[in-house]
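To keep things clear, I will list the structure first and then write my remarks on it.
Note that one protein chain of the assembly has been removed; the remaining protein chains are unaltered in position.
Naming follows writing order (A, B and C), and every chain is counted from residue 1.
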Amino acid sequence: MNLNALVISNEILCKNNMLMRLFVPDIAAKAKPGQFLNIICSSDNKLILRRPISIMDADAEKGCVDIGYEIRGEGTMLLAEQKKGAKIDVMGPLGNGFCIDDNFSNIAIVGGGIGIYPLYFLAKSLGECNIDVFMGYQCAGKVILEDEFKTEGCNVYLSTDDGSRGHSGFITELFSKTYKPGRYDMIFVCGPEIMSRKVVLMVRSNGERSQVSLEERMGCGIGACLVCSCEVKTAEGIGRKTVCKDGPVFNGDIVFPEVD
Amino acid sequence: MNLNALVISNEILCKNNMLMRLFVPDIAAKAKPGQFLNIICSSDNKLILRRPISIMDADAEKGCVDIGYEIRGEGTMLLAEQKKGAKIDVMGPLGNGFCIDDNFSNIAIVGGGIGIYPLYFLAKSLGECNIDVFMGYQCAGKVILEDEFKTEGCNVYLSTDDGSRGHSGFITELFSKTYKPGRYDMIFVCGPEIMSRKVVLMVRSNGERSQVSLEERMGCGIGACLVCSCEVKTAEGIGRKTVCKDGPVFNGDIVFPEVD
Amino acid sequence: MVVNTRVNIAGVVFVNPVIAASGTYGFGREYSDYVDLNKIGGISVKGLTLQPRLGNDTPRIAETPSGILNSVGLQNPGVDAFIRDEIPYLKQFDTKIIANIAGNTVSDYIEMAEKLDCTGIDILEVNVSCPNVKKGCLAFGTTMSGVAEVTKAVRKATKKPIMIKLTPNVSDIASIALSAEAEGADAVSLINTITGMVIDVNTRRPVLANNTGGLSGPAVRPVAVRMVHEVYKSVSIPVVGMGGICSAEDAIQFILAGASAIMVGTWNFNNPRACSDVAEGIKSYMEENSISDVSKLTGELIMNGD
Partner (left out) sequence: MVVNTRVNIAGVVFVNPVIAASGTYGFGREYSDYVDLNKIGGISVKGLTLQPRLGNDTPRIAETPSGILNSVGLQNPGVDAFIRDEIPYLKQFDTKIIANIAGNTVSDYIEMAEKLDCTGIDILEVNVSCPNVKKGCLAFGTTMSGVAEVTKAVRKATKKPIMIKLTPNVSDIASIALSAEAEGADAVSLINTITGMVIDVNTRRPVLANNTGGLSGPAVRPVAVRMVHEVYKSVSIPVVGMGGICSAEDAIQFILAGASAIMVGTWNFNNPRACSDVAEGIKSYMEENSISDVSKLTGELIMNGD
C-alpha cells in the first residue's frame, strides 16, 4: 500500500458526517474544485475497492486537503475510525473538475446532501463573483458548511426535506423560485441525481449553461475499466463517458441525454 | 461478535513473541492446564477462522487469563496489534488438558518453542512435586519463561538449536541424557511434532507414561467439523480423534500409532 | 407484529428456515453449549457413509480470502453408529434431523436410504457433491444422468422426503436440478463447496494434504445466490440455499433469490451461535418490514429491467 496521506484530524461534523484533514502535499498542490480522491478505507485491505470522496478544500501552502463525508456503509465507517496520525492510501486528485471562467460575475450553486462538500471548494475558488448558494438537506441536524459559505460571501438559501430548517421541501423548489433566465452566468450543481436532473433540465430548457457533478460506482477511478459510465449526448446520438475521468463534472448540455 | 474478553495488556516477551493478559472471568474460573482459547484475531472479521492459543496461566480470583504467542502469520500479527482496552472474541476454555495426579512426586516436562507456554500453567498446578523442565529454543533471543519456571521451583534444563544458550542442539538430546526409566512418575510433552514424537516414543519404549499436547489446524475448535483429526491407537487398530476436543492433550500410549 | 417463521419443506415443518449445514455442525450435540437446538430449524448432520471412514490426511483446512478450503474427506462413524448413537440424542429437540448420505456406488446410497427409512430422521439429504473423496459422490453430481440415477435409486429405497445436494462445479446447475426433480426429489439443496487449491510457495506444495479442497464461506456467496436463483427459476420443488451465509441479511438474499430455507456452514466456526443469530435476525427483519410469513419472501426478488 502507498500510505501517502497522513490523517491530521478526523472529526464529527454533524450527524453521521465527518470532516477529515489530510496532509498530502502533492495532491494539495494540484487539486481543483470538483476533483476527488479515491481512498483505501480499511488498513488491512478488507475492502478491495477504493471509495471516491470529493475534495472539499485544499491548501497548497500547508499541503492539506479536506474531505467531508457521510458514513453510509462499511467503507465510510472504516474511514471514520481512522485516527489522527494514521497513514492512509489515497489516489488523487482525480477527474475533471469545474470550469471556472474569469468573466463570471453572477453564479448559482445548487447542492444537496453530500453533494454540498465539493461545492465549498468551488465557491472559494470563484473569486469576486456574486454567488447564490442553494443547499438542500434532509433535516436541520444535517446542515453542513452554512457558515463557511457565508464567510465566503455567498448568499445562502436553505431547505430541509422535513422543514426543520429553512424552506420546507426540496431545494429545487427554492431554486426555481429564484432562478430567472439571464440571472446567472453559470449554474453549478451537485447532489442526488433527481435534484441534479431537475436543475440541469430547467436551466437547459432556457438555453442556459450549467455544470453538474455526477456520481457513479467506480472500479479503477482513472478511466480504465468503464465501470462508471454515464450517458451523454454525442454527435452520433447517445454515447457514454466515464464519470471518473471525463467527469465527475460535466457540461449540463450533454448529460441526461434521454430526456430531449 | 461476542466481545467477551478485555485486553489488559499485550506486550513483547521476546523476539516475535507476545504476552497477552485478558480479563475474562468465566474462562479464568474454569481453565485447566493444557486447555486452549480459540480467538478471533481481527476486529473486522477479515479472518474467518479463530486461532487456537494455549492458556499459559489463569487466575480465577482476578478473572485473568494469560496467553503467550509467537507472531507467525496474519492472525497472530493482528492479535499482536490489539491494544490494552480492546475487546476481543474468545472461546474457551476448550479441549481436554493435562491429567494431574495427587500422587505425582517426580515429574519431567519437555517443551519446545511455543510448546513451552502451556507447560507453565501445568508446572504451577503440579503442587509439591520435584519437577525437571527441559526447554528447547531456536536461539538465546527466544528463551521464554526461564525465570518463571525457576520461581516455581523447577530444575531448568535449557538448549538452543544454535548453541547461543544452554546445551547446543535439540532438547531431546538433553532429555535423553537425564531420563532413566523409573525416574519420573509422568512425563509431560509439548512442542514441535518431531520433538514430541521422539520423547513420547522413548518413554513408551520403556513402558512408561507420558502426556503430550498436539497441534493441528482447526475449523470449529469444539469437535464438530473433524478438521483437526489425529491418528490414535484404538482397540480395532488405528482410529482418529479430534485434537480440539478429545485433545489437545493425549495419553502418550495412544498417539503416533503408525510406529509400533 | 406476530410473525410466522415456520417453513414447510416436503411436508416437514421447521420452526424457522435456518438449518446447520452438513459437515460443519457435527451431530448437533457439539454446539449444544452455544445454541439452544430447539431454536434452529434443522440440523444436517455430518455426511454419512455405509462404513465408518477415517477421512483424509491433515492438514485438512486452509484459510483463503473470505473463505476456507476443507478436505475432511467424509470422516464419519458410519450410518449404523449414527442411527444408534446420534438420532436418539437429536430426537430430544424440536430441530429437524437431516441425514446427509454420500456413497461410492449407487448401491451404497440405496443401502443407507433403506437403513434410515425406519428411523426418526426427517429428511434424507443425498450428497452427490463432496469434492474430497476419490470415488463416487461428486462423480455422480456433475452430470444429469448421474444425478438422475442416484435420485431414482434413493427414491425407490425410502419413503422419507429426499433432498439432493448439488455441486456448483458444473456448467448448468439448473439442468442438474431438473434431473433430480424429474426422478422424484422432494427438494434440492445447494451449493456444496467449489473445488480449489492453495499452494505454499515456500514448500512448493499444496497446503492441504489432500492437495485440493472445497471452498466455502463468504467468498462464494455471490456464486451461490446466483445458482439458487437459477435453480429456483427452473424447478418447482423447494430449494434450500447456502454458501457463505453469515448474517440474516445474507440469508434473506438467498430467500429472495428463491430459497425456502437456508443453511449456515462455515460461519459456525467463526461464530458458534451463528445459526441462532441468523434465525433471530430473520425474525427481526420480518418484524421491521411487516412480513407476516417468511415463506412469502421466497423468490420475491425483483429483477432489474423487467
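Keep in mind that, in the parts below, a contact is a pair of C-beta atoms (placed from the backbone, for glycine too) under 8 Å apart; a residue touches a chain by one contact, two chains touch by 3 or more.
Just so it is clear, the structure is predicted and the values come from calculations on it, not from any experiment.
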| item | value |
| --- | --- |
| Left-out chain, listing which of the shown chains it touches | A, C |
| Which of C:A187, C:I252, C:V278 or C:V294 contacts the chain that the document leaves out | C:I252 |
| Option from C:P65, C:P88 or C:G120 whose C-beta touches the chain left out | C:P65 |
| Per the touch definition above, residue among C:V7, C:V188 or C:L215 touching the missing chain | C:L215 |
| Residues in chain C touching the chain absent from view | 57, 64-67, 69, 142-143, 169-172, 194-199, 201, 203-206, 208-212, 215, 217-223, 225-226, 229, 244, 249, 252-253, 256-257, 285, 300-305 |
| Chain not shown, touching residues in chain A | 1-2, 40, 45, 47-50, 91, 216-230, 238-240, 245 |
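Going forward, only the chains that are shown with their structure count from here on.
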| item | value |
| --- | --- |
| Which two chains share the largest set of C-beta contact pairs | B-C |
| Farthest chain (mean CA position) relative to chain A | B |
| Chain closest to the middle, measuring from C-alpha centroids that were averaged per chain | C |
| For chain B paired with chain C, centre-to-centre distance based on mean C-alpha positions, whole Å | 36 |
| For chain B, residues that touch 2 or more chains besides their own | none |
| Touching two or more other chains - residues of chain C | none |
